[in-house]
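Removed from the display is one protein chain of the complex; every other protein chain stays in position.
Chains here go by letter, A, B and C, matching the order in which they are written, and residues are numbered from 1 within each.
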Amino acid sequence: MAEAHPVAFQWVIEAKKRGARVIHVDPRFTRTSANADRHIPIRSGTDIVLLGGVIRHVLENELYFKEYVQAYTNASTLISEEYGDPEDLDGLFSGYDPETSTYDNSTWAYAGDEESLARGLPERDETLQHPRSVLQILKRHYARYTPQMVQDTCGIDPEDFEYLATSIAEASGREKTTMFAYALGWTQHQGGAQMIRTSGILQLLMGNMGRPGGGIMALRGHATIQGSTDIPTLYHILPGYLPMPKVGQDDFAEFTRAIGKKEQKGFWANADIYTINLLKAWWGENATAENDWGYHHLPKLTGAHGTYQTTMRMLEDGVDGYFLFGQNPAVGSANGRLQRLGMSHLQWMVVRDFYMIESATWWRDGPEIESGELTPEQIATEMFFLPAANHTEKAGSFTQTQRMVQWRDQAVEPPGDAKSDLEFMYDLGVRIREKLKDSTDPRDRAILDLTWDYPVNEHGEPDAESVLAEINGRHLEGEKAGQPLKAFGEMKDDGSTIGGCWIYAGVYADGINQARRRTPGQDQDETAADWGWAWPANRRILYNRASADPQGRPWSEKKKLVWWDEEAGRWTGNDVPDFPLTKRPDDPGDPRQGGAAALSGTDAFIMQGDGRGWLFAPTGMVDGPMPTHYESPESNIRNPLYLQQSNPTRVTFRDEDNLSSPGAMGPGGEVYPYVFTTYRITEHHTAGGMSRFLPYLSELQPEMYCEVSPELAAEVGLEPYGWATIISARSAIEAKVLITERMTPLQVGDRTVHQIGLPFHWGQGTEAIISGDGANDLIGMNLDANTQIQNSKNNSCTLIPGRRPRGPERGELVEAYRRRAGLIPSEHPEVDGAEGAPGAGPADTSVPHAVRGPEEASAVPSGERSMKEMKNR
Amino acid sequence: MARTTFLDWPVIRQLRGADPTGRGTAVTSAKTRSTTPRTADADGVTDSICPYCAVGCGQRVFHKDGKVIQIEGNPDSPVSRGRLCPKGAASEQLANSYLRQTKVRYRRPYATEWEDLELETAMDMIADRFIASRRKHWEDEDEHGRPLKRTMGIASLGGATIDNEENYLIKKFFTAAGAIQMENQARI
Amino acid sequence: MSLLAGPEGPAASTGWGHDHERKGFFTDTSICIGCKACEVACKEWNRNPIDGNLEILGSSYDNTGELGANTWRHVAFIEQGQERIEEAKESGRKLVSLGMPGIGPKSSGRRGATPAGDLSSTDRTPPDTPEFRWLMSSDVCKHCTNAGCLDVCPTGAIFRSEFGSVVVQEDVCNGCGTCVSACPFGVIERRDDGTISPFAHRGDTVDRMGTASKCTLCYDKMVDGEQPACSATCPTQSIKFGDHPDLTAEARQRVTDLHERGMTEARLYGANPKDGVGGTGSVFLLLDEPEVYGLPPDPQVPTKSLPATYARVGVAAAGMIAVAALSFLGGRR
Partner (left out) sequence: MSITEFDADRPPELPRTRRRGRRRRRRDLTEVGMGDGSREGAVVEDVEFERAGEFDSYYGRPVVKAPPWKEPIAIYLFLGGVAGGSGLLAVGAQCTGRPLLRRNSRLLALGAVGAGTVALIEDLGRPERFLNMMRTVKVTSPMSVGTWILSGFATFSGVLGAIEVDRMTGERLPLGALRRLLGGLELPSSVGQAVLAPLLASYTGALLGNTVVPTWEAGRGHLSYLFTSSASLAAGGAAMLTSPVAEAGPARLLATAGVVGDVVSMHLMKESMHPLEAEPLQTGQAGMLLKWSERLAIAGGIGTLLGGRNRYIAAASGAALLAASALTRFGVLYAGLESVKDPRRVIEPQQARLAARRAAGITDDSITTAG
């Protein structure tokens, strides 16, 4: 946190000064560790065992927050008799289909009749003693996650574990809360979403959700990466976490019912309204009840169409054109080589950036040019580099990591040809619509019927506030016609309102740009509700009903946030209550009605179909209702818990340049004996597009380096601040060597695990002030099945002293190691794929390069909590 | 500023004033005495937000003659309280780095170098290519005859570093065009 | 006329009234996260060029190396093992137990050595000594009460400001370089081609060429009532800016607090007005001996011994006259 979010870390320092205990769990000792009370080094990829160990600790010793768990979680809910646990099935949950490597989650369901389930009323045992109750299942599931298991898996000694577990237990309850902060150290694993789930379970058990100082903080890394998930430039969702329709979902009503049924509890019951308002915002007058509001204009998914699937498609010449909006995949995406080769198969490419990033220059100075494998004369890709306006040169909003939308004013005009992406997209749309205006082709209707009439200024720049107003939504009819919506509750299902993103409704309430509110923090209380605007409804802490006890009283004076005011007959407090405002704590809820009315006065988790926080997730996760530990596919350690070595649902791609080490599952694993993990450092930003072109930042960390322990350095023969070459099954890169005790070899069973740290900010090119080999070239496109996010945090490599070879010999070096590891047969090195190579991961043979695994995830990428779609079967 | 006279000679000021050793008031230059912050003559200050990570620190952007001359933390922000990390503190350079590109660059197929191109022409060319690629890779239905109404010929990546409003327009237009393959850093 | 600043403070003895309280920094390295925002904010405000070769320097995460003509804030990174930490705790404890209350000398001789009559507390091995630590510390010009650079400057380019800070007037300095050799902390340096990276502002002209340069405590911000760029940006407020008396009081309290928590390695640097530079305007809270951070353990402003040195000049000159006279007297024969 101190490394990548230094300014946020001021609050940690502040808390520490007030007596908070800060524990940092990380393979590396970082700047965060330096300011923590304790750093606990962990073997990358074993967080579920560590957190599972804590779960076991609090369950076995009855340290969990019983009243909270009883009232607000599904601990008492009974699970289907058909459910089978990995403890009994050697690492698999019930419902696994080895043919497709996917789960049928029907056996994970709540017990109860269909009608009650649909209304969020499953069978429960309030004594929590029933063997099929979630709490008992949880207990059994984590029974073997003992301190010894933690030591044997994570390499964490029992004293450290004790310190961690005790700290969490002691700093939770009525008077105290514990907070988890994480970033891509959890996300970027095959099974990463489940790591975050584990902390969710723990936080629910300890009563730390919905309360001040609690929760799970996703420390996100880009200015509006939250916003770009809310209003997504992502294939699988529409604005407001509505899913993209899938093939076969041709009935609009069925589509919205799949998101949320009218009779179900909570706010997803209105999914149809949210969808209609979105469609109405997009197709305006052309969206009518008769044509299902233009629903049939929406394209349909047939599986995962994530960025890595797209890369594979490029390699098959299946993609012509590629737009980059401030992103540098040649450096920043996994398997940089395939990224660049994919680009070389394009017909045309548009790069919008401030600087000549590597993704714009790969055709003239990329690694494949250096190696002689490609020459510009062979590359057909037509390149357009369009300079972009920066944050001072355009007005607009970012949504920061705590869902707060903040508006930026424009300071200056962009220089030269530089334009905002708003103007680019608007202008491109205008041109395309103009060119198609006489088209009679039905496929062009969706474009031509679009509302695309934003006011522009004298420079041609569309008014960003008018776009924000559309996102917010407005009344079309009635006496409020033309007025912006105040809240998503004002949305109608009859076409009389529009709203481009239902969770953002209210950001333009009263015609005022609420995101632009700037009442100084020093003039407000600590909630600072008058600075910016947080979705939903300017609420700063989600599920904050849980900050009060079932009777509606704060759990403690110290930790009060929202409470029931009996006199006023409403919820009140220091934050916008996340609950129907006048619903009494003792309201039983009306199960005959759906939506908010069905919620009981203690159903604090208002987006969930049963109103409870989910210790056990019957839906939403494709790889199990509870997190369970698997080894990373390239791990050289056998899974200490199960025969099942790796996450059975993991996604990979078959390509000769996307091979994997077999790890512990084959003899070749020892060819790549070390673990490497990638990360950011304070001085740089992601793929370097916004830092390696700046002298002041370049100077601070000028060269690519690797961090190794003194023990590993001695083992390999590395010289301090000399060079090392790191070789994975994908590529070989060179880096300067930082030998440091900040890297700790971990004893795991009888094996010493060496982990190597690699910052990923550098890329090969000639335009930036500083350049270097890219760590992402070492990483394969191997994805988490829930999120389709690649595993960057736990991969295997070997390490040799000295610089890597230049020219074609770089590839030969990689090949030599692949051959040694048996990934490619020694007789014909150009074999297509890793046939017979153990551990290369499941691959679908029927569709070359196509993703194997489940349909795209319903969970929000990057482990966003809570706004999951409900999929009650 | 008055014209320099003999009495301004620091030696004289040393002899006349309260600073006989010549280490303070006696030796200041006229320029020093008229020191002002270089932001003093800014045309204006604009409230902004740091463009790097998602903490969302407040920034104040000083500008003069249409150029950003200084970016510093906004003390009013309850998120950051005026503080910035090294990246945020370098934001002015982000805007003004000598490597900043301000001209459209175009590379023909198989060419070895960039060439110049008018923005207008470039936009038109991109629009043409968008339409053509959309058509070429259009999928009306799948093998079972179920509607798809999409094109797989166009993809995009990026969005986490730009604005919500920009993401909205991209999502809106690309989805309408059937270009489903749009992604951003949230997947990486 | 005193060669050194009097007890009423440096600003008063250089002709300023008492309009301004002395300003300074308190750099609390115990909460420094090593982010280097101070370095960047400083360079950005002062338009200082980068000075590195764009190579890893080989000092942990520190790639700017030291304070100099272009780097006016510098973050040091020090990696230490358990034994070293215990020694630091020990030497910090001795500072308390030896000497006068509040202000005491540092430990004698080599660290770790047990001096005769060790008065340190009985608990010598604190139970919570971590196995490893990573010290970070943002260094800056000390703005000494008795500033060597200021004293030796022959042109009056360096002056004591109304805020008590020591500032170089770029328009006056002729680059004689004397100040460089008079700074006991190695802070000030002449900006020459050789100190500037070729990767600095390409095409831009660089200010302050050929003149001595160092931290001005952002004099050009302070005249407007603003605080320096580094302290304004410091995320954790490891760098605090304010009135010098308040800061030193706060610093003392912080050391007391840390000692109470068992962090006996905490100590102050520059808070003693009786030290060799009369105390510094920039006070530091360190977690080890100063030399570990590249700071001198006993800096002395040369001016302190200047009267004696001048006496030597006089004696030598007189001697030379005498010898010459004798030579002529002898040469007559």
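Here is the rule we go by: contacts are C-beta pairs under 8 Å (C-beta built on N, C-alpha and C of every residue); 3 or more make two chains touch, one makes a residue touch a chain.
The structure displayed is predicted, hence computed values, not measured ones.
When the full complex is taken into account, the listed residue touching the unshown chain is A:R803, out of A:K486, A:R803 or A:R820. Touching the chain that is not shown, out of C:C183, C:C215 or C:I239: C:C183 (per the contact rule at the top). Seen across the whole complex, the unshown chain contacts chain C at 1, 3, 51-59, 62, 65-66, 68, 76, 78, 92, 95-96, 98-100, 102-106, 108-111, 148, 151-157, 172-178, 180-199, 209-212, 252, 255-256, 259, 267-272, 274-277, 280, 286, 289-300, 302-303, 305-306, 308-310, 312-321, 323-328, 330-332. For chain B, the residues in touch with the chain missing from this view are 9-11, 14, 21-23, 26-27.
Rule of thumb we're sticking to: only the chains that are shown with their structure count from here on.
Taken together, the touching pairs cover every possible pairing of the chains. Each chain gets one centre point, the mean of its Cα atoms, and the points for chain B and chain C are 36 Å apart. The centroid of the Cα atoms in chain A and the matching centroid in chain C are 46 Å apart.
Between chain A and chain B, the centres computed from C-alpha atoms are 26 Å apart. Chain contacts: chain A has residues 6-7, 10, 682-683, 695-697, 700, 769 touching two or more partner chains. Within chain B, contacts with two or more other chains are made by residues 71, 75, 80, 83-86, 88-90, 93.
Contacts from chain B toward chain C in the complex involve residues 10, 17-29, 31-32, 35-38, 40, 70-73, 75, 80, 82-86, 88-90, 92-93, 98. Interface residues of chain C facing chain A in the complex, by the touch rule stated above, are 31, 33-37, 39-40, 43-44, 49-56, 58, 60-61, 63-64, 79, 81, 130, 132-136, 197, 199-201, 235-237. Residues of chain A that touch chain C in their complex: 2, 6-7, 9-10, 13, 17, 29, 31-35, 38-39, 681-683, 695-703, 705, 720-721, 736, 738, 740-742, 769-770.
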